[in-house]
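All protein chains but one are shown at their positions in the complex.
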């Protein structure tokens, strides 16, 4: 084919027409939709920061972090965050004591012991626990768990940290079990088979091979559950009481940061008052703690992922 | 040869095997704990609430007397919220997901948006309430209105909807896009006529699940000041309102047992609504799986 064949007489008209309006406008509109999430973050940080700063103009920051008493609504007023922080921590620790062993054990059972069919039935049931509204858990804590707690420890008040903490724990079980199970299922079977071939039992494979291999995912699930427990509001509002109380006794009535915010919001506080400012100062504290924990969880699961 | 399995370590091995069995039972017990807890919760609520689950609950406004109380305004308020939130959060959430999956350049700014969305998903709901209070209620002057509530809840569910929609869009095979482009479709034509129709049921599943989360939320609406006692139906976007979880909270907070039982009845109604939404979501998901 060395002699050039003649050119076709066919002609294509490929000149540009007008770009359709949709193709010009849509990318911009869609970008605006995506930027709403950025604006939300900016909005959260800006409102919390600006209101907190004006709060600290009235109440010195030394008092906020230095005083051990929180009574912003009754005279003599006092603005020490520690009772609220300790209340939040008490609830969270109880929740973690309940949820970590149970969540992790469920994850091990589902990933290492259960048949496919059992897993297919049980996992969605556990996930229902995560979808139950928190107000429902609050009711459950108050009317089911609290009577049990009081029958064991008769001195306990109607509102106590233990009942609320246990139910917050139940609420975060599916978070731990589901995320840990995902991490454990991602461990390749070749690792398991190596251990089985050496005569290891299922338990030995689970605890010595699978859990260490999936550790980053498991720890990330703990941290996320921890953060979720800290931000939980309605269970503690309903069942833990509204007494800012610097105590480690789980049978006493306490108040968490979230429950305080609800308590203030239920009353009619004038805009711009010191009480109004406390919402933002406490909210800021809560936001910073959960943000740090969430970033920690992301860091842990990214940093230590995929080593097999 | 017959000594092959007569290992000197037999005792050690049988010990390990017993150990394995004990742990197996413990692990199973832990798994059952969650199921038992869920059953206890459902049984408690049904036994407490079934007696008051009568028409009055749906037709009466809240009242000082438990026997005459109903949650008409709360049910209607929740439905109004749903109708307001659904379109706004759908458009914003799906729009953001399309942008991130189909249009966004792969640069630092896009990664920042993505990181920002996953961070927002972990922010406690009460913080959204504080944001709504400062922005919608005060700055925009929308007061404690239905609109303030719906906008606040939209921001709350947006990260969930975006992430779910992104997954749905990512699951649409490349070949569908190629087929459309090869026919001379523009980017937007491909997105709107090929990608979205393929992903829509999975997107709807995510949207419904996110909305069902919003329907059960209490704290953010308390912060922005949804009223606890509303004896009328909101007539405009700017009226005060209440929703089911807040009405339930209000009843739980009363010391009288009759109100506690009323709360349980309210919870049954709320849970039935959530079950309906979840079943719809699962049905859509099954439909989607046939399409891939």
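Here the chain labels run A and B in written order, and each chain numbers its own residues starting at 1.
By our rule, a residue touches a chain if its C-beta (ideal position, glycine included) is under 8 Å from a C-beta of that chain, and two chains touch if they have at least 3 such contacts.
We take it that contacts and distances are computed from a predicted model.
J.: Would you mind picking the UniProt name of the chain not drawn here, from "Cytochrome c556", "Phosphate ABC transporter ATP-binding protein", "SPW_0924 family protein" or "Chemotaxis protein CheA"?
T.: "Phosphate ABC transporter ATP-binding protein"
J.: For chain A, which residues lie in contact with the unshown chain of the complex?
T.: Residues in contact with the chain left out: 1, 4-17.
J.: Please output the residues of chain B touching the missing chain, sorted low to high.
T.: 106, 173, 175-176, 178-186, 189, 193-194, 197-198, 291
Note that in this section only the chains that are shown with their structure count from here on.
J.: If you average the CA atoms of chain A and of chain B, how many Å lie between those two points?
T.: Computed from C-alpha means, the inter-chain centre distance equals 14 Å.
J.: Could you pull out which chain B residues touch chain A in their complex?
T.: Interface residues on the chain B side: 13, 16-17, 19-20, 23-24, 26-31, 33-35, 37-38, 40-41, 44-45, 48, 91-96, 98-100, 103-104, 112-113, 116-120, 122-131, 133-135, 138, 155, 158-159, 162, 186-189, 191-192, 212-213, 215-219, 222-223, 225, 228, 245, 248-249, 252-253, 260, 263-264, 267, 270-271, 274, 278.
J.: Quick check: in the complex, which residue numbers of chain A touch chain B?
T.: Within the complex, chain A touches chain B at residues 19-20, 22-23, 26-27, 29-38, 40-41, 43-44, 47-48, 51, 101-103, 105-106, 108-110, 113-114, 122, 125-126, 128-129, 131-140, 142-144, 170, 173-174, 177, 199, 201-204, 224, 227-228, 230-234, 237-238, 258, 261-262, 265-266, 271, 279-280, 283, 286-287, 290-291, 294-295, 297-298.
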